[in-house]
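Left out: one protein chain. Kept in place: all the others.
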C-alpha cells in the first residue's frame, strides 16, 4: 500500500498534531453527549421553563426573574463553570446549554463530514469524466459547473433549502422526512461540487498526458481500467488535501444554514442553530451564543490547519 | 595598487550545507577588454557573473572581489543599489523572462536611467529612444512603446543591451547573451558586444561556446566545477591550451575545415556535484594525465601573461 505523499509530508508538524487532537477530542465529545446528558440529568431537547437546579447548595429556578426595575420577563440561569447540570447555564427555553452544545456538535460534525464526503465523490466523478474524456464532454461539464459557480454559494444553498427543507419530499420510492439530515447534507455537498471538481479535473487532465497513462493506453488498456488503476490512485493526494478544506467549508455552510433555520430542523440542534437560539439572549446571557461559535471556530481552524499542512506536504516549496 | 577594473581572487560561494558552488574563482578584467568565461553548464560561470553584482541566489561569498580597488564583499544594501546598473550592468540569457512582461520596454529602460540619475520622465524617454536606435533597433520610438512579448528575440536582446548600457557602466556582464537567439541574430549581438568593449568598458562574456570566444574575446578564463583552471589571452590559450580540460574542451569542437571526423572526441565521465567535489584537482577523476600529485589541489600559477592550475605546469 502506497503511503500518501501528502500525509507523509504533513506528519510531525505541530499544527497537524494540534489539529488532530482537536478533531479527535471533538468527535469523542460528540459521541459522549448522551452520557453527559444522562450523567447530570438533563434533557437537552425538552424545554424546562419551570425547572430548578442545585446551585451552591441551594435550589434555584432555571428561569430567573429579570433584574430590570419592573421584573418583566425571565432570564435563564447563567453558567456555573462547574461540572454538573447547567454548567454553561440555560437557554431561552430553560434547556442545558452544555448538553445542547455536545448534541449540536454531533449534528454539525455529522452533516459536515457526510456532505464533504458526498461532495468529493460527486466532484471526483465530474472532474474525472471531464478530465478523462475531454472534448465536448469536458466543455459541457465545465460550463455546467461554471453556472453553479456563478450563483453565490450561500444564496444557492439558501434557495435549495427554502424549496426543500421543512417539506416532506418524495422522489419515487424514496421518502425524505422534513427533519432528515439528508437534505442539508445533499444541499451542502452540491454547492461545493464546482469548487472541488475544478482541481480534480485539472489534475486528471495533466495525468492523462503523463507518461504512465500514455504507456497504459499504448498497451491497449480500456478507459475504465486507466481510470481505476492509473488515475484514481494518483488523485488520492489531491483528494486528501481537499477533504479537510471542503469539510471546513461545509461546516461553515451548515452553521450558516442552521443559523437561518434552514439547516437542521427543531428539535434537533446544530452549532449554527444554537447561535440562532442565543441571538435573543446575546446581551443578557452571551455564553449561549459564544460557546457554539467558539466550537465552530475551533473545528474549522483545526480542519484548515490540517488542510494547509497536507497541501504543504504535497508541494514542499520555498513559498511555504 | 591593483589597476584592474575587476579583480576576483579565490572567490568561494558556500551554501549553509557546506557545499561550495564556487570553489576558487580567480579572474582579472581590464577596461576595454572582453573576457570570455567558459565552462560546461553547472561549472559556476553564471554564478560568477551574478556574484559580481551580489545577485547570487543563496550562499555566502568569501575571498576577494574588487572593482577598481573597491572591495565589493564589504558592500551594504545601499552601496549595492548604487553599484548595480550604474557601475556594472548585466545582460541576461533569456530576454523574454528577464523583462517584466506587463510593462512596456521603454518604461523598463527608463526606470533604470531614473534610478541612477536625476532626470525628468521626458529626458529619460529621449535617452531610451537614442539608446535603442544606437543598438540598431529599427523604429525605436515604436519599439519603446511595445511590450516584451511583442518584440522578436533579437530586438528584445538589443533592448536588454540598451538597458544595460543606459547608465554607461564600466563593466558589462553578458550571461550567455546569444544562446536563446537565431544564428544570424547571434552574430549581430556579438558585434554590439565588441563595440562595447571598444568603449573603454570591460565586458565579461559568459558562454559555453568556444566559437564565440574565438570571435570576439581578448581574454579567456576556463571554469570547471567552480574552479578557474586556466586563464590568459584568448589567442594564446586557444592556440596552445595547457590545462588537460581546456585541451579536451577544444578537441570537442568540430574542425572548420579538412575532413570531418567520424566521432568527436568526448570527455569521459561527468563533472562532480558541488557536494562531491574531489579534495585534489577537480578535474583529476576525468583527466587522462592524472598522477599522484593531483591528490592536492594545484594553485592557479602565473606563467608570464597566462595562468593555469595544473601539476603539469609547476
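Letters A and B mark the chains in the order given here, with residues in each chain numbered from 1 onward.
Everything that follows uses one rule, which is that contacts are C-beta pairs under 8 Å (C-beta built on N, C-alpha and C of every residue); 3 or more make two chains touch, one makes a residue touch a chain.
In this text, contacts and distances are computed from a predicted model.
Missing from the rendering is one chain, named in UniProt as "Peptide ABC transporter permease" (options: "Alpha-D-ribose 1-methylphosphonate 5-phosphate C-P lyase", "NADH-quinone oxidoreductase subunit C", "Heme exporter protein B" or "Peptide ABC transporter permease"). Counting contacts over the entire complex, the absent chain touches A, B.
Across A:32, A:60, A:214 or A:297, the residue that sits in touch with the chain not pictured is A:297.
Checked against the hidden chain, the listed residues B:72, B:89, B:203 or B:248 yield one contact partner: B:89.
In the complete complex, the residue from A:40, A:121, A:144 or A:232 that touches the missing chain is A:144.
Remark: the residues of subunit B touching the chain excluded from display are 53, 55, 77, 80-86, 89-90, 92, 94, 97-103, 111-112, 115-116, 147, 149-150, 163. Against the chain not shown here, subunit A presents residues 142-144, 146-156, 158-160, 162-164, 167-171, 194-195, 198-199, 248-249, 252-253, 255-256, 259-260, 262, 272, 275, 278-279, 282-283, 286, 289-290, 292-293, 296-297, 300-301, 304-305, 308, 318-320.
Convention: only the chains that are shown with their structure count from here on.
Centre-to-centre separation of subunit A and subunit B, using mean CA positions: 58 Å.
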